[in-house]
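All protein chains but one are shown at their positions in the complex.
Let's turn to chain A:
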């Protein structure tokens, strides 16, 4: 059994980070999802640790090409933990490495998706879109700056995870939960703010009773400004809770109803 004593260097981490940042999901497919991406990011390091053309290397290449899917913002945390173990235990850790990968990819996918996949695009996307519809591109560049900061964070996390190893997952747990909780709070708050600013339709309907014409929009504004946008979002929210309603279907239903109500003169821009 070839158990070399190769120690990962700064150069190795840089190589993994480069591969993770610039290629990780290129091989995404329905069968293995990010499996081949995981193998590709650490292939040079595997070759150094197990040696070229050894049966151990082949075994580990097979292991790492298996199904894998997590948030591509946090994937190198799992890589770091994995490499710390493999460097110490070698091929004997094959089963525990596979187990850790499967065990961690779910939680990290959930955290990564909710923070980087949903909240960051919500907050910065809303900001950028809000400025964009007024013809101002600055918001888009603020978003890009934020994404560059996130890239730096992605670059740093590998070595950190490698050093902290498995203890990271246990000690960071409560902090991560608190962060996710706070971030979702901000997300919910921002959605409330967006509903009030970004949906610009109002009632065009002005029924007459005798010689009195009622301006529906004015009356609604006296109760609560922006009530129509809130009602629309509430309606779509309810609709999405129905069976067989996907986001795409919801979009088309809203499109058709909007055209119909506009044609009937109930709402206008």
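Here, a contact is a pair of C-beta atoms (placed from the backbone, for glycine too) under 8 Å apart; a residue touches a chain by one contact, two chains touch by 3 or more; residues count from 1.
Simple rule for what comes next: contacts and distances are computed from a predicted model.
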Undepicted complex member, UniProt protein name, chosen from "ABC transporter permease subunit", "PTS system IIC component", "Electron transfer flavoprotein subunit beta" or "Protein-export membrane protein SecF": "PTS system IIC component"
Hidden partner chain, touching residue among A:15, A:184 or A:217: A:184
Hidden-chain contact residue, picked from the options A:85, A:100, A:216 or A:261: A:261
Chain A, residues in touch with the chain not shown (by the definition above): 21-33, 35-37, 39-40, 43, 47, 52-53, 57-58, 61-62, 65, 69, 72-73, 109, 113-114, 116-118, 121-137, 139-140, 143-144, 146-148, 150-151, 170-171, 174-175, 177-179, 181-201, 221, 224-226, 229-230, 232-233, 236-237, 239-241, 247-248, 250-252, 254-255, 258-263, 267-269
